[in-house]
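A protein chain is absent from this complex, but the other protein chains hold their places.
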Amino acid sequence: MTLWFVFALMTVAAIFAVLWPLSRSSSAKGGGSETAVYKDQLAEIDRDVAAGLIGVAEAEAARVEIGRRLLAAAEGERDLPSGANLGLRRASAILALIGLPIAAVTFYLSLGSPRLGDFPLASRVRTADANQPIENMVAQVEAHLEKNPTDGRGWTVLAPVLARLGRFDDAVRAYRNAINYAGDSAERRSDLGEVLAGAAGGVVTAEAKAEFERAVAQNADEPKANYFLGLAAEQDGRQADAAAIWQGMLAKAPADAPWRPLLQSALARVGAPAAPAVSGDAMAAAKDMNEDDRNAMIRGMVDRLATRLKQNGDDVEGWLRLVRAYMVMGERDKAVSTLTEARQAVGSDAERLRQLNDGLKKLGLDG
Amino acid sequence: MIAEAGHYALVLALALALIQSTVPIAGARWGDHALMNVARSTALAQLLFVGASFTALTMLHVVSDFSVVNVFENSHSAKPLLYKITGVWGNHEGSMLLWVLILALFGGLVAAFGNNLPLSLRAHVLAVQGWIAGAFYLFILVTSNPFQRIASPPIEGRDLNPVLQDIGLAVHPPMLYLGYVGFSISFSFAVAALIEGRIDAAWARWVRPWTLMAWIFLTLGIAMGSYWAYYELGWGGWWFWDPVENASLMPWLAGTALLHSAVVMEKRNALKVWTILLSILTFSLSLLGTFLVRSGVLTSVHAFATDPARGVFILLILCLFIGGSLSLYAWRASTLKQGGLFAPISREGALVLNNLFLTSACATVFIGTLYPLALEVLTGDKISVGAPFFNLTFGPLFVPLLLAVPFGPLLAWKRGDLFGAAQRLTAAGVVGLVAIAVLFAWTHGGATLAPLAIGLAVFVIAGAITDLAERIGLFRVPFTSAIARARGLPRATWGTVFAHAGMGVALIGIVCETTWNSEYIGTMKPNDVATVAGYQLKLDEITQRQGPNFREMIAQFTVRDGETLQVMTPSKRNFTTRGSSTTEAALLTRGASQLYISLGDTNADGAIAVRIYHKPLVLLIWWGPVLMAFGGLLSLSDRRLRVGAPKPAKAARALQPAE
Partner (left out) sequence: MTRKQRRLTMIGGSLAVLAVAAGLVLNAMRDSIVFFSTPTMAAEKQIPTGKRFRLGGLVQPGSLVKGDNLAVNFSIADGSAALPVAYKGILPDLFREGQGVIAEGALDASGVFKADTVLAKHDETYMPKDVADALKKQGHWKDDYAKQGTTAAQAQGTIQGTTK
């Protein structure tokens, strides 16, 4: 309530700024004029002559010159119109009284979040209650590590959380620090490799591969490293090598290893196309299709999503997903038009609209 | 509530700007004083609201309210208070808010202190300011709103970038903005004059303080930015011809030309149309500078906002204002009355020459900055235009300009006596020649250009002093009366002397630094000694230190110059969490020269890579601009009204026109 009171006060002040000069009588002739400047200049010359700064002859020449300008200026000033225009004044007053508040409030309401209070840091309790978003706890750990960068255990705890949050670049750094301060191990190396691949959108880069190789060097049976080395081979087009690596793993794996199904489906992908290829992990499969097939598949999914949203536009998350998908596919125009559609679809609900705008800002598509 | 109040204040400022840009013009059209006076109160109210908005943002940064996106992205609760505050304009949104705050400040100043202006002129000027302000409020609110909120605020902010936590970086953008935005006033005056269709010497009198103020800030801002790059980036370079630096240099060159042509206009009522054009160009170049920095269209170390939507919006503003004002100029300039006559050899002629060279130099910088961009758009070729290009174009244009500088103030208005001026400059010329001869003898067979350039600089300084001596009649009248005359001399004259001498001082620094700069680059182990320019630098020890959020490797050097002992401690900081490092150079000042050490990596065997520079007279590079700005300040404080009287044919030589 206070907020609206403050807004009202500010609006009144703004209106007053416009109305005040209008209310004053126009007879008072304010402001300077050119003639005043030239008259001052004439006086200046007299003073300079008196002080001996310029010669008499020069002063005379200057006086003539200024006199000429003075005449010209006086002539120009005479034909200036002057007078009160009551109609215009009334129009301006109405503009200030009605137009200004309406324009300001409409504009503000479309941009601002009047229902959101202040959140200064000091007044917020820094405890990890259950409702607190995970990002906040991560931030606390990060703040702790900023001050104690050699806390290897802290890095070890933080890294997988960062990876799950999709902050792969930060996770990479966290794993590197964990390795530095908490000791090198095959698991950490393969975790590092995994986030490196994650940062690269699932592609096992040369850098990631190097980490897996280091992990395998430490422990030849490290399952994650081996799996990813196989994946690297597959991505390089060496299907046979990939199959060999995975088959070797499968042969050595204990019967209850949780990653057996993953290996089997991966093997099916490269080795026996007849086997049920598409696992629940559709996108992992898409990665191995050729370019055209993959595009067709993605497009199919995107189109389905678009159709669904056309029928029911309330789903803010869905809209964001769609916009993001278009941006990833490099179709910025479509992303922008979707954005407009999304705004129209949720426009009736201020809360949803704000969520949408927040999300868009995170995508770098504010505007 | 603070965030929302700040947001609403900004919206109100936009609404007021819209009223300010229309109502007063209607008032001036029909001669209604009250309507014209609306400009004044709205300009002041605008300043109030933008000020409130900026204060709100600053408070949000201070209390670390991370529910505001801008604070969340650019602040961190662990930042020192000072950098929380300077962080307000260390980012795109905040710096744009500062931009409009300064714009509103200048508008408010005109409203508050423009009592000597004719009503209609003031109304028009403020209305034009209203257009500019309105466009930029809209830009901020729509594309870079600093008051965007997050519904579920995160507990910690994102940014603790160590490189940006520096006081130089904190002060230099506001300075530059004061300069850039200050030129908006001359622009508004020019457009107002075009609208009114009337312009005369009084106009120049009214614009002068505003142009001067902007010019002073821009001069200091550029110098400060250059010094920051010098000590913070660790390369020892002070000017890189980087597009962003060029973006600030172009308005400075045009603004300097404007200052000089406005003098002609004020005193002699000539060059009116040209002055108007320069006013428009200067501010256009300032807008272009904002565009280049803000849109990130150019590859540049400064590009911290790369967002096409913003770029397009600013480009639109740019086209609208530059295109609009130039069309207005083309349409109305012919209606302006022609000014006074003068001979080519005269003070006016000298100032025209100055304008020619400054604008040509500005044009070459413009081409060098934008040509790569145009080429990339047209042919797809990528090129880089670096220092060699500018040295080959900018340098040769400045030589004749500097040669002419001492002559200008010695020539009389309307028709001058070049021979007489040359005679009076004999002493200065001799001093310059002696400097060249001494330097040649001293460096025997070294660089040939450097002594010549220094001779030129000495000539400029001696010329400025000659001008002063001539005016006060030093050595011709008794000493006491010369002192008395010096006191009575208009402060603007003193300003000219300082500003011109500052030019020479800066040139000496530039030439010395680039020619006789000596460096040592190599690896050193403890107890190794490096010898640079006669100084022995011994690496005593390398120590490690744990800072609040970084590890620091400090190298301690003992500097020996015969007997003198000094200790220098350059360091390298490693910010583990961010995985970044910064180099803290160590500087040792001896007179105007400096020793400069920055550290590189450590080798496996414990040796450390070091860069040691000796930069002779390097500080003069920045003392020069400071002198120039001081000259500007003196001139600004001169409240006298000035008129340039032509010298009557038979006037006594002994008495020079004292302005």
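Here the chain labels run A and B in written order, and each chain numbers its own residues starting at 1.
Heads up, the rule we're going with is that a residue touches a chain if its C-beta (ideal position, glycine included) is under 8 Å from a C-beta of that chain, and two chains touch if they have at least 3 such contacts.
Values in this document were obtained by computation on a predicted structure and should not be read as measured data.
Touch with the chain that is not drawn comes from one residue among A:Pro21, A:Pro101, A:Gly198 or A:Gly313, which is A:Gly198. Within the full complex, the residue among B:Pro344, B:Gly446, B:Gly488 or B:Gly547 touching the omitted chain is B:Pro344.
For the options B:Leu194, B:Val263, B:Leu397 or B:Leu587, the residue in contact with the chain missing from this view is B:Leu397.
Set against the missing chain, the residues B:Met1, B:Leu356, B:Leu370 or B:Leu489 yield one that touches it, B:Leu356.
By the touch rule set out above, chain B reaches the unshown chain at residues 161, 163, 234, 299, 301, 303, 341-344, 352-353, 356-357, 360-361, 363-364, 367-368, 371, 381-386, 388-393, 396-397, 521-523, 578-583, 598, 600-601, 603, 609, 611.
Within the entire complex, the positions of chain A that touch the omitted partner chain are 166-169, 198-203, 205-207, 210, 280-283, 286, 298, 301-302, 304-305, 308, 318, 321, 324-325, 327-328, 363.
Assume only the chains that are shown with their structure count from here on.
Distance from the chain A centre to the chain B centre is 31 Å, each centre being the mean of its Cα atoms.
On chain B, the positions that touch chain A within their shared complex are 1-5, 7-9, 11-12, 14-16, 18-19, 23, 26-27, 30-35, 37-38, 40-42, 44-45, 48-49, 52, 63-67, 69, 77-78, 115-120, 122, 141-143, 145, 147-156, 160, 198, 200-202, 205, 269, 307, 309, 485, 488-489, 548-549, 551, 576-577, 579, 640-643, 645-648, 650-652, 655, 657-658. If you check the complex, the residues on chain A that touch chain B are 2-3, 6-7, 10-11, 13-14, 17-18, 20-24, 26, 28-34, 36-38, 40-41, 44-45, 48, 51, 53-55, 57-59, 61-62, 65-66, 69, 72-73, 76-77, 80-85, 88-89, 92, 95-96, 100, 103-104, 107-108, 111-114, 116-122, 124, 126, 132-133, 135-136, 139-140, 142-143, 145-147, 149-150, 173, 176-177, 354-355, 357-358, 361, 364, 366-367.
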